[in-house]
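Remarks on the structure that follows.
The chains shown are only part of the set, and none of them has been moved.
Chains: A and B, in written order; residue numbering restarts at 1 for each.
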Amino acid sequence: MDLRECAKIINSDFMGESFEVTKMNTLRDASKSEISFVANSKYIKDIQNSNAGAIIVDKQTKEFVPEGCIALVVESPYWEMATLSKYFAPPIEDATLAKPQIGEGTIVSPKAEIAKGAVIGKNCTIMAHVYIGANTQIGDNTILYPSVTIYRDCRIGSDCIIHANTTIGSDGFGFATNRLGEHRKIYQNGNVVVEDNVEIGSSTTIDRAVFGTTLIKHGVRIDNLVQVGHNCVIGEHSVLVAQAGISGSTTMGRNVVMGGQSATAGHLSIAPFTTMAARSGVTKSINQSGLTFAGFPLVEHKIWLKLQAKIARLIK
Amino acid sequence: MDLRECAKIINSDFMGESFEVTKMNTLRDASKSEISFVANSKYIKDIQNSNAGAIIVDKQTKEFVPEGCIALVVESPYWEMATLSKYFAPPIEDATLAKPQIGEGTIVSPKAEIAKGAVIGKNCTIMAHVYIGANTQIGDNTILYPSVTIYRDCRIGSDCIIHANTTIGSDGFGFATNRLGEHRKIYQNGNVVVEDNVEIGSSTTIDRAVFGTTLIKHGVRIDNLVQVGHNCVIGEHSVLVAQAGISGSTTMGRNVVMGGQSATAGHLSIAPFTTMAARSGVTKSINQSGLTFAGFPLVEHKIWLKLQAKIARLIK
């Protein structure tokens, strides 16, 4: 879409030469043909390092946009980013794509649905009532149990097992809210990538990224009824036990264990080989590797045990 | 069903003239042609304001039933209400209903199943493996992702998005228990209404009402793996974050935010613009608007922060 058209959609004037906008992206990841936004003054410092071709900003922030980058000035950048995101959303399915490619030895149930543009590797088992979206790619030897749904543009590796009724690539929970308390959807135009040798339980949900990728690295084990928010990165061989919830944009190193019903806040970083006991609630990043935590608020597990002893005495 | 027949099913005598019973309902909502029940002495005071044509009561409660209303006396009113509820349950599907109506521009996957009596508006997208039950109505422009299941008699508004593997209108968790500890199902003969411009995540469950309606008002945003119990009312623009659980008959005002893994007990009322932090456990109604809470038991968020500081000192 032409930048001029983008500006018109969000009721913004701009100075400079229009260009063909290929997509929306974060300040950090946007390239010359992409459009970004600043919705919070704490990101002003990142503007100068951005390669974005245009940035949606408010009046106060306009002065920080460097020469060579076009400022689209609006009253509420987050709201207008949401407005514009809709125009970059691809159709759910696309009849113009090539018909699905199915590798040798792969069994696809006649009651599964494979959208156009999908590519499935060799020796996979695609069971009844599975849905594989447009342009989604699946490696070799992967098993998708009944009613697994994978949205468009995702990638699933080889030697994966995904259990029944699990959803991969549904929209992240993103919206802008105006002063009247009304919400506007931020279209989630990223995807999910699941690397090789990953097993995912039943009725688990892994949301697609708003921009970029929600990433499940190789060897990960995810149990049933787990929530993984948009833009998370789950490190190699990490283990997410049943009913754990990982909020958006949280990143884990390798071999992190999240116990049953544990959860993290969003935008955290968790060091490799961290273990969270069941029901842990993680609200801050963990920088030191190899420790075990428990509780909410979170403390080291050995301290949590002492605290429980004190509470037990308090009861008496 | 004739009242005489109802009485026979629950082994009750009654005095007065029989009538055609149209359905079962609460004391408050029952009309002249409906049958209600009193299973708890605290509801005795509501009998005199009820318009019910007949009420199932125990011997002690009989005297409170006013003239013009027929008392059906049984030993265990709750158990017999459960017994009788089965006879008012419609069939799951009904071959005598009209064939589904599909609005102009709506795309229905050949692998979706639309039951008889369903009515779907214009420009909807009904993807593979979706199920839409008997007499269920869907507005315009609504998107149902794969394996969404909507039970019979529900209503979904316009401009809604419901993500994969979500269930709307499944039976609320209702049963009576006798002295032997055995359970008898209370058939859930109400429905779910989702108003316009609502987005619901994947693998979320919204139960139908036992009587009346479970109501999701316009503009609501519900994340993945959320549970909404029977007869809840979720106010306009409210936000339920992943893995939150709302127990039956709880009512929220507009713009309530329920954080991730938060929960409420049943039969509560939560004031508009209330925010519950992640993991909050709400056991009492909130009457004052605009406050933020946290913890379980629930306290105001600022008090919760102080409490955590005290606990931190207790640890040392």
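For this structure, a couple of remarks:
The rule is simple: a residue touches a chain if its C-beta (ideal position, glycine included) is under 8 Å from a C-beta of that chain, and two chains touch if they have at least 3 such contacts.
Everything quoted here is computed from the prediction, not taken from an experiment.
Oligomeric state of the entire complex in this file, given as copies of the one sequence with 2 shown: 3.
Assume only the chains that are shown with their structure count from here on.
With centres set at the average Cα position, the gap from chain A to chain B is 32 Å. Against chain B, in their complex, chain A makes its touches with residues 92, 111, 113, 129, 131, 147, 149, 151, 165-167, 170-171, 173, 175, 177, 181-183, 185, 203-205, 207, 225, 227, 229, 243, 245, 247, 261, 263, 265, 281, 296-297, 299, 303, 306-307, 310. Per the touch definition, chain B reaches chain A in the complex via residues 109, 111, 125, 127-129, 143, 145-147, 161, 163-165, 199, 201-203, 219, 221, 223-225, 237, 239, 241-243, 254-255, 260-261, 273, 278-279, 308, 311, 314-315.
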